[in-house]
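Yeah, one chain of the complex is gone here, protein chain that is, but the others are all in their spots.
This part shows chain A:
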Amino acid sequence: MVVKVAKVQKTNLLPVVEQSEEEKMTVKKYLRGEAADLGELQDKKLKGQLAVREDLYGKSAQAAAQAEKWLMPSEGGYLEVEGIEKTWRIKQDAIAAEVDILSSRKQFDIVLPDFGPYTLDFSLSGRYMIAAGKKGHMALLDMKNMDLIKEFQVRETVRDVVFLHNQKLFAAAQKKYVYMYSDNGTEMHCLKEHGAVTKLQFLNKHFLLTSINKFGQLHYQDITTGEMIGNYRTGLGRTDTMEVNPYNNVIGVGHSGGTVSMWKPTSAAPLVKMLCHQGPVTAMAFHSNGHLMATAGMERKIKLWDLRKFEVLQTLPGSTKAMQFSQRGLLAAATGSFVQVYGDLSGSQEYSRYMGHSIAKGYQIRKVQFRPYEDVLAIGHSKGWSSILIPGSGEPNFDTWVANPFETRKQRNEKEVRSLLDKLPPETIMLDPTKIGSVKPATKKEMPTKQDIEADKEAAVEGAKKTPLKKKTKGRSKPSKVTKKKQEAIMRAKKPFLEKQDEKVKKKRKRAEEENQLPKSLQRFARKAPAS
């Protein structure tokens, strides 16, 4: 049995010949889409300007592609097998035997039988982890040196826990309210408005803490100002499946009716509501490119959806309570005490079994969480949590401006300020964020503005004035008659506009009246209008 573990870093498995092709791909990636067809343009000046611009873009992309080679030296690896061996048959022991000591240290099991099942969350850089047992045990850990930073008991049900913008602050959904704690376990805030929250999410670019509570109410709270940005009733009952689409920060909520609804903080109606399963949705996950969504239903199906077309790409058998996509697109789904990892190794959006891992029997997995920038999958279960190696799951290169696992205190402070300055307003959350800055899509009923109406009226009047009058005999073309006719024509042209105005006024009055109307039960006490 030959297991070749492509190490996470410093391994270049691809042949040299493809380099140019690959470079082309990267250039294309940096071009961020197709250039406009300049041949169609009539405006020569604009054409020239755009041509120059495109040229510059091309150069920039080229330069970026060249720089990528140096800035992102590591290639992600994956498990490679020979012959009839299957990747999913490879056990963690086998991997541990092959990898370096540092990596092998990342395989561990923590057994905490008393306060289970545990839920986990990693900080953005993947360095810190918060683990929260259902019965109120919370632990903040530094995963780099396996240091326990703080451990405390809240003596209350903890349903979910989530890091806020950095490891200094995290929020926990407890029995009645959501609480925010600092890294030394001090309770900073109690967010009572959220109610008994089942699931928490944090939108780090918008600084929005999102929660869904027992009554299926979705809350968005800005943690910088404390303002409640949105409070919407999903109207679809209690749920504890809520995930963020990392691409556009749209919140996806899975409901008991088999539907998945997607929300933004500025609208009370869901952006998208789709029927994904026949039974209740038990788990869902979003790919980091934003195009792929995985949902799992009670009817033992895992479905992969293309979010551009809202179509099913693939249906996998199996049921799961916890699911997550890794940074590089592997999908971990946990069932009972077994974790299945799927991957599209062929690169054709065809997910198939990649790896599997089963923990001790009887342990119920509550949460699977890939560690960012590491090939590690953390599994929170009823008797603690364990960490396994999944080669090819994490992003090998990190951008220190985005997330730095080796961040110093000063850097963290700087970044905090910077991210606050760069905070995005909540309305920037939309299904297709690339549409920001583009032309506003035409609404169905574009109400004409006052000026438009006025202009139309004037045009109509002008037209009426200009219509030539027939030359008539027998005194019917007398100037007085002509002027009279003209005035009539003008009045006729004006009439519809005036009528419309009248209608508007009437409508308004009616509405006001309706608003003034008493509730039905009180109407009988109102002074009756005498019939006359």
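Keep in mind that, in the parts below, contacts are C-beta pairs under 8 Å (C-beta built on N, C-alpha and C of every residue); 3 or more make two chains touch, one makes a residue touch a chain; residues count from 1.
Operating definition for what follows: contacts and distances are computed from a predicted model.
> The chain dropped from view, which UniProt name applies: "Glutamyl-tRNA(Gln) amidotransferase subunit C, mitochondrial", "Dolichol-phosphate mannosyltransferase subunit 1", "U3 small nucleolar RNA-associated protein 14 A" or "Alkaline-phosphatase-like core domain superfamily"?
Per the UniProt record, the undisplayed chain of the complex is "U3 small nucleolar RNA-associated protein 14 A".
> Quick one: say which of A:Gln340, A:Gln369 or A:Ser393 touches the chain that got left out.
Considering all chains, including the one not shown, the answer is A:Gln340.
> Which one, A:Lys205, A:Lys273, A:Lys423 or A:Lys457, makes contact with the chain that was left out?
Residue touching the absent chain, from the options given: A:Lys273.
> Hey, which chain A residues sit against the chain that's not shown?
Residue positions of chain A that touch the missing chain: 31-38, 40-43, 45-46, 48-50, 52-53, 55-57, 59-60, 63-64, 67, 116-117, 134-135, 157, 175, 214-217, 233, 235-238, 256-259, 264, 266-267, 269-279, 298-300, 310-311, 317-319, 321, 335-338, 340, 358, 361, 364, 382, 401, 426-428, 430, 434-441, 443-444, 513, 516-519, 521-522, 525-527, 529-530, 532.
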